[in-house]
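Missing here: one protein chain of the complex. Every other protein chain is in place.
Let's turn to subunit A:
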Amino acid sequence: MNNTIVAPTIEYGTLAPLLLIFGAAIVGVLVEAFAPRYLRKAMQVPITLLSIAGAFALVILQVVSGDVPTTPVAMGALAVDGPSLFIWGVILVLSFVCVLLINDEGHFVASAAAVPGSADEEEAERSGSAHTEVYPLALFAIGGMLLFPAANDLLTMFVGLEVMSLPLYLLCGLARRRRLLSQEASMKYFLLGAFSSAFFLYGTAMIYGYAGTVSFAGISQAMATGALLDPLLLLGFSLLAVGLLFKLGAAPFQAWKPDVYQGAPTPITALMASGTLVAAVGALLRVFWAGLGNLDWNWRPVIWVIAALTMIVGSILAITQTDIKRMLAYSSIAHAGFLLVGVVATSSTAAGNAISMQAILFYLLVYGLATVGAFAVVTLVRDPGGEANHLSRWAGLGKRSPILAGVFAFFLLAFAGIPLTSGFFGKYAVFTAALASGREAGDSLGAWMTGLVVVGVVASAIAAFFYVRVIVLMFFNEPAADGPSIAIPSTGTVAVISIAMLVTVGVGVFPEPVLQLAHNAAAGLFIR
């Protein structure tokens, strides 16, 4: 008997970005505990921004040095492959700009424990106190986002899911204005999120029952030799899918999204709409492609239906919205549907899969940045009581503030997928991947994939209607006499909007460099 315990090997160099973010988050917690109140913000902001920038630099370094691992690291717990590194880069860029938004004044409650409308609250606001805990909380969430799509087994993925979600539940409830709405959002998100986590965990257990392991390599191996119609496997797959699709906000698990997006402080909404979505898509892809790849005859029809449903539900319900953040939430649901089209577009060849992967990665980057940009604009249109989120308040914005309205209109056109914006190429890439996948699969499946693309096109046309409606409001309607004021944007917000705008325009005209980047990242596909 060999009773010695072997010390695990940890590839610190490869995991450096992840470790840096978590380390900085812990330092942030220590700052909260030991630094005097007046110093905290001054310390937290640089810690947060520098750690994110540093992690991004480490990711870039790894890519540039060509040092992308070909086997899982940390005893098989994490797969830092090409797609992971791309997704990490995207998440880090998105979270950097989101932290710039978080850093702006007036989004977060002065004292979360004070009852809304009470004297305590007034007192806290007057004394200028603030919850600087948002920075370490955001860092933990970002760390979770990095862990979630890179996990190489279901348990690590669950840990990533929780580390990502728990801080977000809390952050959602910290809005400075309309606090009851914010707290309601937080509560809803927490309850439904906990529920979906339970689904995920239950699914993990089922899969373990089937395969005897939770690692994707093991699951895949078990399916290659074992029965594919085992009830444990099918149940496990369904439960996992529910948990993941919930995070993505795919129909019919989309109900939380509008409420949460509306209630949460707008910078946190931006972080969820961009970072969480990217992480969730990454994780979903890994589970379905790397873990359950052999089951594609079973899951492709399911995801087909969900993709179609999500696109249609998101687009149609968005039409009836009167709140700008709710509208963007439904728009995000519709975009989750477009991304799912890419997930369905698998192929029997590695090259075919790489095309679909490339499309999804490209889509994530351009959609994420346009979303953050749009929410950054939302933070600037204000009433005395906070942000002016009702659509009617946006009437005539184009007259009062043509540049801001023009920028917002451009983001909307990108969401609608009008050519010469980045969004167009995202949609184009995904649709091309889907048709190519159907073409390869042959007649009946080919027709189904074409059908999905047609559904996507119809949904795009419907979606265009509500994007255009906002443009009509801003440009073709007369401004109201007591219209909202446009806040003077801080340097951070200007930077966020400029970066998002530059990428949306630049990639809209010359998508090739980013496509190449996504191509290189996708070429190796997932490792197991």
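Simple rule for what comes next: a residue touches a chain if its C-beta (ideal position, glycine included) is under 8 Å from a C-beta of that chain, and two chains touch if they have at least 3 such contacts; residues count from 1.
Going forward, contacts and distances are computed from a predicted model.
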According to its UniProt record, what is the protein name of the omitted chain, chosen from "NADH-quinone oxidoreductase subunit M", "Cytochrome d ubiquinol oxidase subunit II", "3-oxoacyl-[acyl-carrier-protein] synthase-1" or "Transport permease protein"? "NADH-quinone oxidoreductase subunit M"
Subunit A residues touching the chain left out here are 358, 402, 413, 416, 418-420, 424-425, 428-429, 431-432, 435-436, 439, 450, 453-454, 457-458, 460-461, 464-465, 468-469, 472, 475-477, 510-512, 515-516, 519
